[in-house]
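Omission of a single protein chain aside, the complex is shown with its protein chains in their original locations.
Chain naming follows the written order as A, B and C, and within any one chain the residues start at number 1.
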Amino acid sequence: MALLDLLLVVGIIAGVYSLLAIGMNIHWGDTGLLNFAHAAFFAVGAYTSAILTTPVLETGLLAERVVGFDLPVVAGIAAGTVLAAGLGFVIATTSVRLEGDYLAMVTLSSAELVRLVIHNEAWLTTGAQTLKNIPRPLESTVTTLPVSYDLFYFLLVWGLVAVTYLLFERMSSGPFGRVLHAIRENDDVALALGKDVSRFKLKSFAIGAGVAGLAGSLWAHYVYAISPVMFLPSLTFLIWTAVILGGAGSYAGAILGAVVIVVLRQVTRFIPGSVPFADQLPYIRLMFVGVVLVVVLYYRPEGLLGNAQRLQAGTSEGE
Amino acid sequence: MVLDPQFVWNGIVVGSIISVSALGLTLIFGILNFINIAYGDYMATGAYIAFAVNAQMGLPLVVAIAAGVGGMAAGAVLVDKVVFEHFRTSSPVTLLIVSIGVAFFIRNLIRAVWGPSGNFYDVPIEANPSLFGVRYSVEQVSIIIASLLLLAAVYVLLRRTRIGIAMRAASDDRTLTRIRGVDTERLVLYVWIAGGAIAGLGGIMLGLDAQIRPNMGFTTLIPIFAATILGGIGDPKGAVAGGFAIGILQEVSVVVIPSEYKFAVALAALIIGLLLRPDGLFGEATR
Amino acid sequence: MVDGRFSRRQVVKTVGVGGIVGLAGCAGSGGSGGGSGDGPIPVGTLAPFSQGLGWVGPNAARGRDVALQSINEETIMGREVEINEQDTETNPQAAVSGFTTLNEAEVVAMLGPSSSVIPNLFQPIRDAQLPTLSVSAGTIQMDDVGGPEEYLWRTVPSDAIAGRAQGQYALSQDFTSMAVTYKNDKGSQSFSASVADYFTGQGGDQAADVPLENNADSYRSEVQEIIDSGADVISMTAGTEVSALFMQNYIQAGTDIPLFLGNDVLTPDFIERVGADVLAESPVFGQAPAPGPAFDQFEQRHRDLHDEAPGTFGAAGYDAMNLIALAAVRGGAADRQTITQNINPVARPDGTEVSTFAEGKSELEAGNEINYQGASNPQNFDQNGDPVGPFSVLEVEDGSWVKLTTFSADELTT
Partner (left out) sequence: MTLLSVDGLRKTFGGIVAVEDVSFDVDRKEIVGVIGPNGAGKSTTFRLLTGFHTPDAGRVEFAGEDVTDLSPDARARRGMIRTFQIAQELTGMPVMQNMLLAAQGHPGERALTSALGVGGTDAFEAEQRDRAEELLKLLELWELRDEYAGNLSGGQRKLLELGRSLMADPDLLLLDEPMAGVNPDLTDRLLERILDLRDQRDMTFLFVEHDIDAVMRISDTVVGMHNGAVLSMGSPAEVQSDDRMLEAYLGGEI
């Protein structure tokens, strides 16, 4: 039983990461946009949903949050998704015309600004203190059923992953995705063929950010409590690794990459404390992430499930 | 509210550190044409090598600084040989992502070797002397002098030496230099040596003025990028001016905005700078 | 540091060897823990071993291992304790998977996590009915949570009590205007808010409220801001890293405004970092739970085992481990329910006072009740599982923290 519980928890985390990776894949894999603000979209989804679905808490000296709405969880999740998409839209509006690596710097900075605001505007977010008592959806109903809550949530998260996957896969292989791919390949061609490139980039950014927001909401409603330390830039980089590992441009790859990353993290938890360098394990694990990123980019730039032919096309002859 | 001159002095010190660091970053960018996210971790590595020599082995600080600067110059070349060299033909964006992997590796290697918490150099902590109501420390004065000397040296290097002139030419147009017969691979080597050494020095300065932490470089990266971009990326002169501007703005900002938003100054400067003046303060950027 | 870690590992390793035999016995038993069988008793440690609070876990674990050494010599009903250590990375996501991993490993009790992640675990701990003793969470968010019904205790006192000690001492020195500055994180905010609340509640003035951003390169501007505020005393709360940098900037600023430090830095490590001489010369004070009756012998054994003095939360880790083991002995079974029901009985008054596992075990086996007197604290839990004990105000003298005065538990709770 307990092992099943563990698998479910790991599965839920993997599902949430998969959603993040799906969002990142429409940015990078489909549109070629460097987004380093993913942690911020995740945070906005989580905080929006948490603030909307909790009442104002009177807890004395700390947590002087004066905003809270006690709305149903569904409303919170919907709002979290929409607001994250909105933030994606705003960030993109300012910077979508910038060249790739500049966009990276602006998005990274924007994400840090968002985190700074969450950290310091305690009236809204409880600040550095943990925003707690976040309700779990349908908890009272599920407890009357013969399934554990984790199983219910696992199915909920992976159901949403499946729906999102199907929608994004269709979007990517349809005419909309075709324009995104054209932008990824060459902005000027898309422009010359009458595509409003900025608009498509904005949409791509907002849609991907929205999915990250959905992931944030789902996570917040599972873990009871959230705090700003959950949304550091390293989360963004981890999702990047997942997308590159799985294969940029492939949604199945994005999901696989996220699952691999989460499972690897979990597996290393079983390493007993007696092995050499066990104290350094958390750091060795992250060093390993760095190595994976570089090695994949060198030996298998298309990732596990990406399209190698696409990457190679045109490279042999050059311009 | 009256502006305490102490804030301005603090800003000049921070500005010196940012300027030096931004200079190294911009040199690397000029030649290799990608944003090296691992640069902050180069800084930290330089600082830690010096820490090992100074505080752990007990050698004088001067020796430690030389070791940190030299060690990081060698380190930058090593990283290039092991990693970046294999991506020479990749797009700037791929290189940026590669550098994230490098950054992850270096930062956590530092944590594994020296532990996650902060350290100080073996420098006595004492009350600073004051002049006209402004307190200054010997380290701070040394930092400012060292940064000015370095900036002057780099200026001379770029203007007067053959290799420097080649660097500038390459930074303006890499293919052109290749056509004219400059050995770009050798140029790349020199740039990593110079960039690594400057990163190491920047890290040591930061460690001297503040604290040596594994993520010290990464957290300073945004002000450094802000300075580089404000100054026009790839433009050494602009990077220095941008560095002082960001440093002073950041420290003085506590007079008007809550100090918890001090970091936002660099973030905002970066965003606004990119949007309004993508070509930098002096408008002679390469792109 | 490196030496100390190594020896800790050795202890765990020796235990681990004995553990292999028992693994089969643990598997297959119900959800309430591997209490049956003759194999080692699995006990979890869920603490930050990396990232922001990465120093907390190792400190507490070293203290725990001091207790573990004698527990495994004496044994709990013939069984040893085997530790399963999980890193929270100071991050709720890692904490949740770490907790689930421990639950899956069927640990019978857990030395608990820090303030930053504990709200994520209130409910999971209740659901798993896994007795948890936090060894570092001082947050006042936990003041009204805990006790056997919630399977939750802590072996460090609430910040509310510590804040009172600092506030009372400041008032007793006739300070009227206090600047409050703190690392801008959960734990430090909690402590700082308690100090300020008590100080202003007793008629003092709050001159400034200056958060210290983590990862800053200097706090000079913040120090200057505080000096400019005209406060006659500063209350500064942060972990070792931020405190050390703040102290450096404070000393460099050459100010003579007295400075109170938070709980977390009253360690030899901090003195070593900042320098014994400067700390002795500067008007710097701190307060800490007056060491429990067992502190001296704990400290000596800690030095013997690890070649270093205990760090912050070391004694709390020691106490938590002893309490878990004693509860199992008193209840006669090493399972979650038994331990939960027996923590309060072995910790609270009425009973022979004991301060080591060996003493406690022999008293219990003789059929006597015990009252464990800890190293960090007497560990007399209130109804919310919080320890109540005296607090001392200290200053640095000859390279170590020396007691100036002590406030009794009564003075601090009424």
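To be clear about the criterion, a residue touches a chain if its C-beta (ideal position, glycine included) is under 8 Å from a C-beta of that chain, and two chains touch if they have at least 3 such contacts.
Everything quoted here is computed from the prediction, not taken from an experiment.
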Chains in view that touch the one left out, judged over the entire complex: A
Residue, one of A:G23, A:G45, A:G76 or A:G177, that touches the chain absent here: A:G177
Touching residue (missing chain; options A:V147, A:A162 or A:V189): A:V189
Contact set of chain A toward the excluded chain (per top definition): 167-168, 170-171, 174-179, 181-182, 184-186, 188-197, 203, 207, 309-317, 319
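Quick note on the criterion: only the chains that are shown with their structure count from here on.
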Chains touching both chain A and chain C, listed by label: B
Length of the line joining the C-alpha centres of chain A and chain C, rounded to whole Å: 35
Between chain B and chain C, centroid-to-centroid distance (C-alpha), Å: 39
Chain centre separation in whole Å, for chain B relative to chain A (CA means): 31
Sequence positions of chain B contacting 2 or more other chains: 111, 116, 258, 260, 263
For chain C, residues contacting two or more additional chains: 50-51, 54, 184, 211
Residues of chain B defined as touching chain C within the complex: 4, 6-7, 10, 14, 17, 111, 115-120, 124-128, 130, 135, 137, 206, 209-211, 213, 215-216, 219-220, 251, 254, 258-260, 262-263
Chain A to chain C touching residues, read off their complex: 1-3, 5-6, 9-10, 13, 59-63, 119-120, 127-130, 132-133, 219, 223-227, 229-230, 265-266, 269-270, 272-274, 278-279, 281-283
Chain A - residues contacting chain B, complex: 32, 34, 94-95, 98-102, 104-106, 108-110, 112-113, 116, 119-120, 237, 240-241, 244, 277, 280, 283-284, 286-287, 289-294, 297-298, 301
